[in-house]
Structures are given as structure tokens and as C-alpha cells.
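A single protein chain has been omitted; all remaining protein chains appear in their positions.
Here is chain A:
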Amino acid sequence: MSRKAANGARGATATAAAAGGSSSALPAISSDDMCPVCKTIRYLNKDMEFLINPECYHSMCSNCVNRLFNDGPNQCPYASCNKTLRRRGFRAAFFGDLKVEREVDIRKRVAAVFNQAEEDFETLRDYNNYLNMVEDLTFDLVSGDDASRSKAEAELQRWEAEHKADIERNRKAGREAEEITRRRLAAEREAARQRRIEAIREAEDEKRERALSREQELDNLAQAADGQRVQLKRRGQTNRATAAAVDALMSSNSAAASAAMASADVGRLSIRGLKEKRKPAAAEGPYDAFGGMDFVPSRYKLSEDLNVPWLDKYRIARDYVTGGYSFDEYTSRAMYEAFAGLGVFIEDEKEVGIGLDASRVSAISAGIAAVGDKMELD
């Protein structure tokens, strides 16, 4: 844009014509280590920079530019190039290939004029034909001979004059669209950054929490009066989800109370639903690993020699038999598991505390025993 403003429309025409005339003589930068004007090599000047002037696209080092053009407009130092160049026209080339640099400059000019979008056409075919036309025109400008170039130039100006309003409108629309994309990209980048921060924070939180819980565990170990409390605590720790709740509980006032409770319960294994029936174990009695629990089945009877044909294979088949395996163990365990938990009524427990009405229990167990017998007969 700045270039266009500097040269004006007439200047641009001259540029294109002049550049075309010398285009065949454009030096391909074989080595960008030597200035073609003063022959300085990069070895002598580490930060040598090459500049071009879009009048003729002849590149030279910045020292040469200063030397030649500081005192006002001068002729291009290249032989057979008689362009007059100005200091402010010089700039660094974006592309290594100066032909492409020039082409892009021309395209910039063309795109400013031919800026219709797909929405401006009724059919895709029209749009494609339009694109084709623009491309032909650009091609003439870039690499056509003198006649075709001037023709294209005329066409460009004609189009610009004809579609002035459209061009202005589309330019505005294009700028808006650009703005929107830029904003969208920025927003996306920002969101990604936020997510990254979030993830890092999450990971840190987790780490801290883990460290904290480990510390507390250690604290509890240090303060524990007896082994029981530690064990209780540890059981809570294994469950991550409840760890926080446990922590809160421990830190509050009730912690002391629960600790006291726990120490009072020493030696008593808590199996829900059976608690009240047993007396608190006598402190002076011999230690009983099962807390005095009776393992004789109360709701069914195990007969010694079970004579059920479909169970035989568990007694004999190789898939099942292994060292330490006993068939009786298997049957008794199966029965135990089938009946385990029967007679536990959560609702009642909640109300009465623990335990059942003795009479009710016996009634139920009688009923079960009846069924149990039946099942064994099956």
C-alpha cells in the first residue's frame, strides 16, 4: 500500500514497463554473500543486508544504498539499467527469488482492484471464469511482452474506473473479514493458553493434595496413642474420594470424640448387624481373632456326604482340583456365601441401633432353614 501511495498510478505503470524491460536481465541471486555493486563479501561485513527498489528490483547492499542515494535521487548502478532511484524506495526483499518478489508486488496491485468474492457471483462457473480472467491479466502484467502488458494495464484501469463503488465496498468487507479471522485466531490462542494453565494448575493441585494427605498420615502416625487409630485412618486413606471427608472430620472437634470412641472400641471387631448381640469382649479373656464370632452355620445344616451328581465333577474334574483344594471347603463356602447377610435389616438397624428382635430372627431363620433344606434336596 505504501509503495502504491508513493508512486501513484502513473509511477506504477512506469514501474511495470521498466521492470519488464529489464526482467530478462534480473540477476538471480546465486550467492547472497556478495554485493553485486561493491563486491563486498559477507566475510568482511557480517551483517550485510540487501535492499531492492521496486523500480527495477536490482539488489545491492545497504552500504551501497547509503553511499549512492543519500544525496538524493541517482541512477541505478547496474549497467544497462537507467532507472532513477530514490533512497526511500528501497526495502528488504521478502522472497529470495526477486522475480517472485516482483510478481507479488504486482499481485498486490491487482488484488486491490479485482477483489470480488465468491458471493458476488451467481454461479460457480462465473466465479471461476472471473478468476481465470484475473489470472490471465496478472500473467500478462508479470511476464507478457510490452504490448500485452500495456493492454493489461489499460484493462486494469478501465476495470478500476468502472467498478469503483464495488471495489470500495469489497475492500471494506475484506478488511472486516480479516479483522474477524484475526480476532478468532487470537481468541483461540488465548483459550488454548487458558487451558494449558488450567491443566498445569490441576496437576499441581493434585500433587499438593497428595503431599498433604501423606503428611497428615505421618502426623497421625506420630500422634496415635495405639495402633488401632492408625489403622482406621489408613483404611480411610485408601479411598481417595473420601480422603477429603476424613481429613475434614479429623480436623474438626468431633475428631477428639471419634478418637475417644475408637479407643473405647479397642479389640472389638465391628461386623455390622451382629454387634449388639455379643457382649463387649472381656478385656482379660484370651485374644480371639474373630471377636467371638461363631462360624457354625445357624440357618442350615451341612450334611457330611453330599450325594448330588452334578456336583461330582467339582470333586473329581481336573479343571478344578488342585493342591490345597478341598471339596468340603467349596460346598461349605458356597452355602455360607448364599446365606451371608440374611437377616440383616438395614432399616431396623437404623432405628433400634443394632440387632434384631430375637423372636423375629428365630422366626425368619426357621423359614430359611425350611427353604434351605429344600434347596439342599434339589
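Definition applied: contacts are C-beta pairs under 8 Å (C-beta built on N, C-alpha and C of every residue); 3 or more make two chains touch, one makes a residue touch a chain; residues count from 1.
We adopt the following convention: contacts and distances are computed from a predicted model.
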Per UniProt, the name of the complex member that is left out, chosen from "DNA 5'-3' helicase", "Coiled-coil domain-containing protein 22-like", "DNA replication complex GINS protein SLD5" or "NADH dehydrogenase [ubiquinone] 1 alpha subcomplex subunit 6": "DNA 5'-3' helicase"
Of A:Ala154, A:Ala199 or A:Met293, the residue in touch with the unshown chain: A:Ala199
Sole contact to the chain not displayed, among A:Arg158, A:Arg182 or A:Arg201: A:Arg182
Residues of chain A (touch criterion as defined above) contacting the omitted chain: 94-97, 100, 103-104, 107-108, 111, 124-125, 127-136, 139, 142, 178, 181-182, 185, 188, 192, 195-196, 199, 318-319, 342, 364, 367-368, 370-371
